[in-house]
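Apart from one protein chain that is not included, each protein chain of the complex appears where it belongs.
Chain IDs A, B, C and D follow the sequence of writing; residue 1 opens each chain.
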Amino acid sequence: MDGILLQILNGLDKGSAYAMIALGLTLIFGTLGVVNFAHGALFMIGAFCAVSLQRLLGLSFETLDPTKKDFLGNPLKVKTPYIESWFGPEMGASIIDWSVPLAILFSIPIMLFVGWAMERGLIKHFYKRPHADQILVTFGLAIVMQEIIKHYYGANPIPTSAPSAFKGSLDFGVMLGFDPNVIIYPYWRLVYFAFSAAVITAVFSFLNFTTFGMVVRAGMADRETVGLLGINIDRRFTIMFGIAAAVAGLAGVMYAPINSPNYHMGMDFLVLSFVVVVVGGMGSLRGAVAAGFLLGVLESFASMNWIKDVIPGIDQIIIYLVAILILLTRPRGLMGRKGVMED
Amino acid sequence: MLGLDKRDTKFLLIVIFLTLATPILLQPFPESSTLAQFNAGYPDLMQRFAIFGIFAIGFNILFGLTGYLSFGHAAFLGIGSYSVVWMYKLLDYNVIWGLPLAVILSGLFALVIGYVSLRRSGIYFSILTLAFAQMSFNLAYSVLTPITNGETGLQVYTDDPQILMGATEPTSPHLFGIVMNQSAKINLGDWVFTFNNGYYFCAIIAIIAFYISLRIFRSPFGLMLRAIKSNQQRLNYTGLNARPYTLAAFVISGMYAGLAGGLMASMDPLAGAERMQWTASGEVVLMTILGGVGTMMGPVLGAGVIKYMENIFSKINEQVLHSWFGWLPDSLEGFVIFIAEHFVGSGWHMTSGVLFMLVVIFLPGGLVEGGQRIKAMFNNRGGDDADDPEHHPKHAPHVAE
Amino acid sequence: MADSSMNETLLSEQPKPKRKDFSKNRNHAATAPAYFSVWDLHAYYGESYIVQGVSFNVHEGEILALLGRNGAGKTSTLRAIARMDDPMLTHGEIWLDHHHLHDRKSYEAAQLGIGLVPEDRRIIQGLTVEENLQLAQIVEPKGWSLNRVYELFPRLKERRKQEGTTLSGGEQQMLAIARALVRDIKVLLLDEPYEGLAPVIVDEIEKTLNIIKEQGITTVIVEQNAVRALQLADRAVILDTGRVVYDGTADEVLENEALRNEYLAI
Amino acid sequence: YTNEPTGGSVTLGFNVPQTGPYADEGADELRAYQLAVEHLNGEGDGGMLNTFSSKALKGNGILGKKVEFVTGDTQTKSDAARASAKSMIEKDGAVMITGGSSSGVAIAVQGLCQEAGVIFMAGLTHSNDTTGKDKKANGFRHFFNAYMSGAALAPVLAARYGTDRNAYHLTADYTWGWTQEASIKAATESLGWNTVNTVKTPLAATDFSSYITPVLQTDADVLVLNHYGGNMVNSLTNAVQFGLREKQVNGRDFEIVVPLFSRLMARGAGENIKGILGSTNWHWSLTDEGTQAFVKSFGTKYGFPPSQAAHTVYCQTLLYADACERAGTFNPCGVGEALEGFEFDGLGNGKTVYRADDHQCFKDVLVVKGKDNPTSEFDLLEVVEVTPAAQVTYDPEHPMFAGGNLGTCNAG
Partner (left out) sequence: MGILEVKGVGKRFGGLQALGDVNLSVQEQTVHAIIGPNGAGKSTLLNCFVGKLIPDEGSVLFNGQSLLGRTPHEITQMGVSRVFQTPEIFGDLSVMENMMIPCFAKRDGAFRMHAFESVDNESELIEKAEQMLIDVNMVDKRNMNAASMSRGDKRRLEMAMCLVQDPKLLLLDEPTAGMARADTNNTIDLLKEIKEKRDITMAIIEHDMHVVFSLADRITVLAQGTPLVEDTPQNIKDNPKVREAYLGETQQ
């Protein structure tokens, strides 16, 4: 029982990452109709916003400490972050400690800019081009972004820690009447869950409570005609792209403390996020979010030992198996709209 | 000739010539020049050109003609390789057993996967094929290790049965005694040309594969496939059943992939699970698009370019750069090398990324379009377009005169 | 077309595709353009030269019939006027109520008062009938209210919640016209508006066109049913292979059999 | 024989991951190779040439031929690695291939070199199979293996954590993971530990939470992470996030063990590695003169200390060159013979022997611990014990290594 409860928590948590990545992707892919292979790269850039801010805050000057020796036997260079020397060690240290949450603010303008630049500079010429061309150009772009990051940050994962206030775990079990220390869950993962719920809600309300969503949907179905109605669809597409990039970036920023970011983390998530979006159904935000959570939970269940004992290797293929089953029983995924990328 | 019209015959002859002369054509720089780095006329790479050419030609029959974008063709590649290596293990090193098996088995798998996946179209189809291939990859990497030897890759061990193995038989892949990895080297002045058995074996099969695909493109069957891409609804109301056509195309292209996989194992007796990963499926998609979707030569060109970059650019290191730019003044040399380093050696991915973007931005029809533009520049405008063998199915309907 | 000498020099220059050049004929504006004036349009689909110098003027509140055979370039002309990407306008001027449209994008032209009812209706997939109409009202100021168009086409009111693309052919045509009317337009460009409509409905629409004429909206109508269009119109322009071959009153065409035979085959 | 050097130079092929998750490790290997080439050609300060017990090398290249090299990208994929190695052999005329950062690749390239008739000097490969089931006459491994990790680690674990522990294994679901799991399990069980469960995790997993929470439900008090690279970073980070380090089971602290440590990768896990035990082939903080010489020349050239991967490939290059020199030929059979049973010292691992039966080096193994108070970003591990070679030596026919056949050397 408690095992299952924990796996549900795990699943929801995994699902919230999937859902948030898929949400951003579905804005571009399901709504604007661009097969965006660079979406993973946007997620990765988000995570590296957190890394960069951490580095930026940690910028240090060096002093020589003759009492200690470095690995070559020379006097050790001791680094002191500028922040600590400006704000005093305590205050400075706590600013550095909070670099990931700060990075949220830091990343929004950056991601909006990246999205804007990407759309205006490249994607806008590709709305009418075949999907194949979109794949090639966005894949190329993803590689370039990755390589740039790799060049500056290397290929290894870079530890990025959550504020120390969020270290440790919440004892859920006690609240539900279990023994202590049975059902515990890390604070940061709970924060991630809450954060993604907030982002998802925000995006939903923006698209549902304004006509923006309808206009963009219409623009995707038929750009020309929407233009005939006096609507500047290009601008809205750009905005949409910016939002999508920001959502992807935020997903990345918050993910950084969960798993240390590396330059190819986007590629790791890329295939999965396409699967989630398509299983959710093309053009459906709700579908993408639902599929994200569904796959997250099922993946967690599949990794339970007794299930693995019954079907060996099930956790390796569960996502794909479920995707196949869903797509075969429901022609357009969970809630797909008709006519979106069906040809 | 061979059921082709004059234009296509000429085209085929050119292809045959280019394929057979590859060992010479790809070795343009003398050994001692610093540009020898760019020579690609060594057996392994030439074999790869031919093999991935076959893979891409087959993929194009599905994607180029019907527009169905499979993201799981690497699964068939893997199945082909495993079949061949298993034949080595069970029978002997003669590739004659494995290759037909590779084609048949991958055809059967394609039949099953295609039958299921083709119930959907568009992106839903792509994801179904992707899911099948990823499942195959993940299982091959772990649970199916007894069959696939997992991460290490399937290979021949001395204690394998090899029941047909004769005492004097070569211990590496061969065709009735013609050993694949044997080559004849010819030195001509400062040039060395390598004529490799394996390459010619692949090349002949590639030419046949190309010929078959040419026939398919020109056949009523090919016309139906293009019609499916254009308007499936109309096709149905014309009394044609789209399903068996797409399925046939899927199976044929799956068999091409299986053949390619089989040939990979015929050149190099090892079959790794990574051959089935989505990146491998993605690679053939990229090859086809880069070269030109739906054209005859495009996918082969795309395959060549991608494999060339992977094998040649990745090997250019700092030392090589220094040898090229050593004549520059020091500060300038430093700068040039600093820039160049981003694009070669460990930065070769960057070059391919940039190339993908440039091609798709400036040559919307892929590399073939680049070729056509160059040709058009020579034929002073209005030259006989009819001589263009690339029945390029037009994406943008703006070419009516 | 008053200034024929200039006209000649401009026509003798073969305009090339893919390059926009509006600078040469600026001074045309000085010659007091009509309310809605199209002057020497040249447009291309890719390499193919389709609109080959079309000019006409329409006064405020006038109805102009734009006629010609299949493939004469009527649709292309309307699309060029509405500043759609295809065909690409390479040369020429479009003036509407002292605003120039030739160097604007299609949405800007629409905001300045162009309303096009395209020939294949272009109902937007995935949106209901009502959403299709609401979409047209997103950009202020609005034209007719939804209720008013529903009065004109009760059928649409019935089908309000239905997805637009599942409407019958004729209903879609109504929706396309309604969509133009709910916007605040100065010129209504109708591309074969009667196609697929039952004769009774055609009568209705004709009445409507007369109503909007009284409101001062200018109309350009392309129609294969030339007689009907000519009966409605004040003036007529006939196109053939992308050029104007007749520009005069509608009545004259109705009376001039030779003209009708040659260009309209009626 | 294949690619016999004819001119005044000899070409070596350095085949390392330059792209993909192990690119940094590959880059460090390349640095060490370059350093080795310099030293062989008599440039620089000579590094471990000066401390190496064999004095055959003169600093004038190998057998008087200047050492040149080509590099290639394995992408950590067998196919790409073989393609790259083949191009070195076929196009550039390399007489020896070396490098790699994973066992799958090492085994694939080793097989290739056997067929092509060149020597393969393995880089970082830890699977038992490289010199076990998949051993080849043309292939040689300096790096230690999973069995040795187990044999070295188990006594330390028993000493520190007691002999009645309940261990729970998370294992990367591929060959290397399995051999390591089997090795550690055998070694710890023989000291009295009980294995609660062994769970395979998918290769592509990035979030291990759903594999870690079940640990909480068992009475396990030690978690063994048979992961490497990014998997290791993520699983360790996740385990710490779930508070396993603070957990107490039956009054004892819960412990995490990472049997194969890599300093480069450990950096990715940040704080989380503090206090965690594991094993490593070599560490720059050793104080023997070989290590010091190597760290000095590497550190002077590049500004930071070398990794264990850099160390092992540097040694392999020197060992190869030395063997050629002693054999008086580049012929793989001659070189192989010179390497078989070769005993040496001064390369940072103490007295070492290249065993003839399986071409595995036997030397001391380091048991290390994540350092609690690092003084710099490189100072992440501290050596807690140097397990003597004798303790990690096994019989060539040991079941974990059985089934293979070295075959005979192939000169092409």
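Operating definition for what follows: contacts are C-beta pairs under 8 Å (C-beta built on N, C-alpha and C of every residue); 3 or more make two chains touch, one makes a residue touch a chain.
Computed from a predicted structure; not experimentally measured.
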Original post:
In the intact complex, which of the presented chains make contact with the chain not displayed?
Top reply: B, C
Subject >> Touching residue (missing chain; options B:34, B:236 or B:379) >> reply: B:236
**OP:** Consider the whole complex, including the chain that is not shown, and state which of C:34, C:139, C:202 or C:259 touches that chain.
**Re:** C:202
Subject >> Candidates B:119, B:215 or B:342 - the one touching the absent chain >> reply: B:215
Original post:
With respect to the chain omitted from the figure, which of B:76, B:201, B:245 or B:278 is a touching residue?
Top reply: B:245
Subject >> Contact set of chain B toward the excluded chain (per top definition) >> reply: 3-5, 215-216, 218-224, 226-227, 229-231, 233-242, 244-245, 248, 252, 393-395, 397-400
Subject >> Contacts of chain C with the absent chain, listed as residue ranges >> reply: 45, 48, 69-71, 75, 119-120, 155, 159, 162, 166-171, 173-174, 192, 195-203, 224-226, 228, 264-266
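Following the convention adopted for this analysis, only the chains that are shown with their structure count from here on.
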**OP:** Using mean C-alpha positions as chain centres, tell me how far chain A is from chain D in Å, no decimals.
**Re:** 34
Original post:
Centre to centre, by mean C-alpha position, how many angstrom separate chain B and chain C?
Top reply: 51
Original post:
chain C to chain D: how many Å between their CA centres?
Top reply: 76
Subject >> Multi-partner residues of chain D (each touching 2 or more other chains) >> reply: 19, 23, 27, 173, 200, 202, 204
**OP:** List, in ascending order, every residue of chain A touching at least 2 other chains.
**Re:** 313, 316
**OP:** Using the touch definition up top, name the residues of chain D that touch chain A in the complex.
**Re:** 19-24, 27, 173, 197, 199-202, 204, 206-207, 209-211, 213-214, 216-217, 230, 233-234, 237-238, 241-243, 246-247, 264-265, 267-272, 284-285, 295-296, 299-300, 304-305, 375-376, 378-379
Original post:
Residues of chain A touching chain C in their complex?
Top reply: 211, 214-215, 217-218, 221-222, 224-233, 283, 337-340
Subject >> chain A residues touching chain B - in the complex, by the definition given at the top >> reply: 35, 122, 125, 129-133, 135-137, 139-144, 146-147, 151, 271, 274-275, 278-279, 282, 312-313, 316-317, 319-321, 323-324, 327-328, 331-333, 336, 341-343
